[in-house]
Structures are given as C-alpha cells and as structure tokens.
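Note that one protein chain is taken out, while the other chains of the complex remain in position.
Labels run A and B following the written order; every chain starts at residue 1.
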Amino acid sequence: MGSRSTPAPTTLRAWLTAEVPSSAAQASLQRAWFGWLRFLGNPLAVAGLAVILLLLVTAAFAPWIATHNPDAQNLAVRLQPPSAEHWFGTDQIGRDLFSRVVYGSRITLYIVLLVTVIVAPIGLLVGTIAGYFGGVVDTVLMRVTDIFLAFPGLVLALAFVAALGPGLENAVIAISLTNWPGFARLARAETMIVRSSDYIAASRLQGASAARIIAKHVVPMCMPSVIVRATLSMAGIILTAAGLGFLGLGAQPPSPEWGAMLSAGRRFMLDYWWMPTFPGLAILLVSLAFNLFGDGLRDVLDPRSE
Amino acid sequence: MSNPALVDVRDLRVTFGAGESAVHAVDGVSFAIEEGESYGLVGESGCGKSTVLRALAGLNARWGGQLTVAGDALGPTRTVSQHRLMQMVFQDPYGSLHPRQTVDALLGEPLAIHRVPDRDRRIVEALERVGLGASFRFRYPHQLSGGQRQRVAIARALILEPRVLLLDEPTSALDVSIQAEVLNLLDDLRRERKLTYLFVSHDLAVITHMCHRVGVMRGGKLLEETTVGELLSSGPRHPYTRHLYQASAGYDRKLADTAAALDAEEEVFQ
Partner (left out) sequence: MTILSVRDLRVSFDTPHGVVEAVRGVSFDIGREKVGIVGESGSGKSMTGRAILRLTPRKARVSAEKLELHGQSLAALTEQQMRQVRGRRISMILQDPRYSLNPVTRVGDQIAEAYLVHHRASKQEARERTLAMLDAVKIRNPARVYDLYPHEVSGGMGQRVMIAMMLIPEPEFLIADEPTSALDVTVRMQVLAILDDLVQSRGLGLMFISHDLNLVATFCDRVLIMYAGRIVESCRAVDLQKARHGYTRGLLESLPRIGEKRDRLSVLERDPAWREAPAIDHE
C-alpha cells in the first residue's frame, strides 16, 4: 500500500511505527505494539484484562488491602451481614469475609499459575513431537493422551486426590494431570498443519535437525493457540480447584480458598446469603475475566489475521 | 560425455502408495546437468516434475534409481555437506518464509546450522545481492510484497553459497512485471556465481527464456529432451510438446480440439 501519513509523533510512537525497523528488538516490539492496538479494539477483552490485573494487584498487596486478619476469629461478631466494618460480612466464627476473599486471590493465582507452568510445556512437548514425527511415535503418545482424555477432568482429579491425599499441592498435581492432554492435542493439530509447509521444508534443506525445527519453527507457530488455550483453561482450573475445595479435597481449612469458603457457606446459605455469595462472585468474575481475555488474545495472536 | 555432469539423475522412480492404488509419480526419468548449465523441466500439474525436484533436494526419502551430485552418490537422506551443495527456491513466497521470523532470523538460520562466521556481514551481503538492501533486514514476511519475499527466499538459498539451485516454479505466483525482475535476477546470479539451475515450470515460455536445455515431462516420464536452440529452430517433435508450444501463445479455437484429442489419448493410455 502507498505511504501512510503518520501524525507528528512522540519519539516512542515514531520508533514503534517506523516503516523500517533497525534492530530485531524493535521489530518484535513493533509487532507487539500493533497487537496491543488490535487488542484495545475489543472492549470485553480489555475488561477481562482489567479484572485479571485487579486480581494480580489484590494478591500482591493483600496485607494492605485486607481490613482484618483473614484467620482471626471473633465469635462476638459471627454471622454479621455486610456493613461498614465488615464489607462482605463475617462467617460462622466471626472471620472477616472481605479479607478472606482478598487473601483467597493468592491461592487462586498460585493454583492457576502453577498448573499452567506445569501443563503448557508438557502438552507442547508431547504434542509437537507426536505431530512432527508422526507414525509410531504419534500413535503411542496420542493413545496415552486419549487415556487421560477419556475421563472427565473433575472425576480424574478426584481419583488422584483420593490417592494422594487432600491438600493444595496435591490438588495442583491432580488438576495438571487432567489438563495437559488438551494442550498436547492442540499442539499436535497445529504441528500437523505446520509440518507440511514450505518453510519447514526449507529448513530441512538447510540441514536443520528435528530438534531445531521443532524448537525454532514449530513451537513458535503453536504458541499463540497454546497461550489462548492456557488463558481459557484458567477459568476451568479455577472452577476445578474450587470444586475440589468445595468437596473438601483441595485447600484445607482454615485456608481462605474460594471453593472451600463457598462450601462452608453453603450450610448457611438460606439465612446468611453473604457467606456463599461473595466467594462465589469472586470465582465467577475471575473465570469470566480469563475467558474474555482469552477470546481477545485469540484475535490478536492468530497468525492468519496478519 | 566429456566432463562428468554436476547433477546426474539415472532412472529415477518415485511411487506413492502401494499395491492397487500405487501412483508412479516419477517413472524412470534420466537426465544430466553440466556445471553452469540451466536445465528446465516443463510439464503440467501432476506430471512429476516437482517430485523429481523434491527427491533431489532430499525432501522425499523414498525413491529408487541413482542420484549423483558433484560425483557424490546421494543416499535417501542428505549429509551436512550435501545440503550446502544444493538449495531450493519454492513456488509460493507466502508459504516458504516462516511468518513469525524476521528476514534477519530467516537468513541467519542456515549460517547458525552450518556454523558460518561473520553473520552480520553475510546477511547484509545476501540482501544486497538480491537487490533488497539492509533496510529489509528486520522486517517480517507479512510486511513484504510477493516479489520481495521471493527475493528473500533466493537470498536464503544462496547464503550458504551452493553450486546447484533447485527452482520450483519460482515466479508462477508473481505478477508478470515482478516475474521479469525475478527472472532477470536469477539469470544474473547464475552468470556471476557460475550456478547450476534445475528450473521446474509449467510455462514453456519461461523455460525457454531461462534454460539451455529442456526436458518435457508427462505422466511421470520424460517425453522429450532438447536444447532450447533446437526447439526454437526446428520446433518440437512430440505432439504434446507442440501443443504446449502453441498454447503458450494464447487461445486458439482449433487448439482446443487437439487438446481434447490429447486428453482422449491419455484416457486410452490409462
């Protein structure tokens, strides 16, 4: 297309939109910049990102944000409705629910990040290797994946937790075990498309090894969909973690995990609505935010959109 | 033959599938290309011309016959030094460059694989050689036009300084004015660097312009092999070649009937 007129720009903006990038770093930052501009065009995704940022800030500054000690019991103020003193009310042993929800964000974030860090690389590795080599390697790896996929996630997680014993770390392991096959399938499907492309053939012609091709050419092409998938599955992880907590198999009391709080509040639901409502809202809001953010990312990262 | 050919293809056979449904994509093709020569393979889609190229390049390990390059008999897979000897330019400039790599990364990769020193200088040189210049170094493929992409692909193929270049319809995805630029570039590079070309195309006009000798393929077989000079002076011998020759001049109502006759002959043949 013809030359486009750029309005008199600030220096950073000029650098980011320069027609001729002069270094590799500038080229990739420019790419990120245009991706960000596209992302801003999707208000729902931006809202999702805002909630996620809020979650991060809350987790990081929990001690300053919380109004009370989340574990401090005060039977004198048990089962108080929301008020100026206790914004979300108190529970059956007088703990401040707002402070507990605030501290609970740390647990949620911990689970989500740990699971993702474990699951995405494993799925990516298994998927790209199966997809690139095909044949027997593919068959073996994919049958293993199928076995894991044959069980509903929560049921499999339940079985693992039952075997490993309840607790937060075991919940993370159990959720990871149920989560990686999805990533492997996705990475394999992407790899199968990429594998037959001319740029892979060109690399092979230059003498690139299989490991190099997978690491340098296949993985970067799978990354966008894996990142999107990871973001979208974070909502599922939060729900599974909450489900395990709800069933008493995840984080153990008195830990302020949202699922466990919801579970504890369930018995008081009819008379003291605030007890299950606030942790429930937190779960809803955060998982919705991850879904919206993931959808927005998909539009930005899709290589076909360029 | 006085001096041994640089590329020697003897009785090449490539079969896809097995048993009843086996397709003989290449069915006993032999030809030789001398150093510095440009050899054209012309034919329609499915005639096996690209399959010959892919077998030579090492992209398809299952072939029968004998392939020799620079006196070195090729096995099913290529050694590192054989890779340096022979490089390829693909048809589709949109598919042959990795969409997430800058030109710098694309050109740097072969240097990294073969541990060639002087990375920066070589990349800039390679770009200048194909008429692009250093300003293109940090662009992504999607920021380039089709012709510019094909120039980058040629720069990548040449950066290891190979002796043989395999060209798979390198200009058929480009507009005619861009095609002229790329063909001129390829011609210049061959002369300057004493390269040997195996040029595959469906377009007889492009082949006669670019090559010294031509092989006409159909149904996996080499129908006719001739020098371009002979083809132009005494005309094609085989009726199929004659048809390709006439068809490249454009539409002719009478030609359509010969085309139908050629197709009918093929149906009987199968």
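Note that in this section contacts are C-beta pairs under 8 Å (C-beta built on N, C-alpha and C of every residue); 3 or more make two chains touch, one makes a residue touch a chain.
Just so it is clear, the structure is predicted and the values come from calculations on it, not from any experiment.
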Residue ranges of chain B at the interface with the undisplayed chain: 44-45, 146, 175-181, 183-184, 187, 202-206, 208-210, 228, 232, 243-245, 247-253, 255-257, 259-260, 262-263
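The definition used in the following text is that only the chains that are shown with their structure count from here on.
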CA centroid of chain A to CA centroid of chain B, Å: 47
List of chain B residues in touch with chain A within their complex: 57-59, 78, 80, 83-84, 86-88, 90-92, 95-102, 104-105, 109-110, 113-114, 135, 138-140, 142, 153, 156, 160
Residues of chain A that touch chain B when the two form their complex: 20-24, 26-28, 31, 197-199, 201-208, 212, 216-217, 220-221, 303, 306
